[in-house]
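My questions all concern the structure below.
Shown here: the complex without one of its protein chains, the others still in place.
Per-chain numbering from 1; labels A and B assigned in written order.
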Amino acid sequence: MGEASKLSRYLYTVIVLFVIWIMLTASLDPQELEFGFIASLIIAAFTYPIFTTAGLSNLHPKKVAYAIAYIPYFLWAMIVANLDVAYRVLHPKRPIRPGIVKCRTVLRTDTGKLSLANSITLTPGTITLDVDGDEYFVHWIWVPDEALTDNEEEHVKVSSANITKPFEKFLKVIFG
Amino acid sequence: MNALSITGEVLVFIGTFFYFLSTLGLIRMPDVYNRMQTSTKSATLGSLGVIIGTGLWAVGKGYSPAWIVQTVIVATFLLLTNPISAHTLIRAAYKTGIPMWAGSVVDKYDEHLKAKAQAEEPEEEGDEE
Partner (left out) sequence: MIGLAVYLSLIAIATLLSTYRVFRGPTTIDRLVAVDIMTTITTGLMVLFALYYGRMIYISVALVYAILAFGGVIAFARYLEGGL
């Protein structure tokens, strides 16, 4: 994915800043809207080179639709994760079998990798420890038997199918 | 009491209960990695429940709908930043050399770091010769 034109990147930054301004002030008073719009124009002029590289193509309807569909999916995964954690904390025998496993991802962009790492951290029994290229090192609270093979490829395949696959189908479309 | 404030109160109760669970995990788990597993997740969901629940409760009590927008902002901010602090903390724990619990079964990160160090060493030796 190449870099978008400067104008498109600038406009995208203005739109995002203005939406954040409206949510922070939480009012539709014309005076506040005017000031917010002028402030976003000025701030975007300084910050757009580091803010985005893809520009307005981030607002493609398909991406927005997938991003909205991702929210309930992610919240559900989070609730399941917490019931799992509650079970492990409250169980008198404390059923844990932790370990650090390795996964691979198909995502290419940095933003995509960041959101995948954040999603992994908030869902069932896993915390991202480090990311190196396309390899994720994940601390897993209950490593299943299939992932305990000596065969490196088999291990990566099993852990990727369990940890990264469920999110990738959404994040692949949203961030590329 | 209307439907909105009851939903809000239930969410706040669930949230505070998850706060309690997360700190219970902080006490019960054997090493720092597992403590982080239980505590960060539950505390984040707990805050989500408490904060958004408070917003709904406020609107149910007759305050302006701006409460919802403001509380959702705080909740989104926590949702975005909490995993990042968990990530830096667990990496700091690993890099400072805190050992994993004796019952741990596998450590691929250690193998990765060793393989990386070995890949760099032969080149340096080659230069010296």
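Here is the rule we use: a contact is a pair of C-beta atoms (placed from the backbone, for glycine too) under 8 Å apart; a residue touches a chain by one contact, two chains touch by 3 or more.
None of these values were measured; they are calculated from a predicted model.
Enquirer: Name every residue on chain B in touch with the hidden partner chain.
Expert: That gives, for chain B, the contact residues 9, 12-13, 15-17, 19-20, 22-24, 26-27, 32, 35-36, 39-40, 43-44, 46-47, 50-51, 54, 57-58, 61, 63-64, 66-67, 70-71, 73-74, 77-78, 81-82, 84-86, 88-89, 91-93, 95-96, 98.
What we mean here is this: only the chains that are shown with their structure count from here on.
Enquirer: Could you state the distance in Å from the CA-based centre of chain A to that of chain B?
Expert: 14
Enquirer: Over in the complex, which chain B residues touch chain A? Could you list them?
Expert: That would be residues 18, 21, 24-25, 28-30, 33-34, 36-38, 40-42, 44-45, 66, 69-70, 72-73, 79-80, 82-84, 86-87, 90-91, 94, 100-101, 103-110, 112 of chain B.
Enquirer: Note which residues of chain A are touching chain B in the complex, please.
Expert: Those residues of chain A that touch chain B are 23-24, 26-27, 78-79, 81-82, 85-86, 88-90, 94, 96-102, 117-118, 121-122, 125-130, 132, 135, 137, 139, 141, 143, 147-148, 155.
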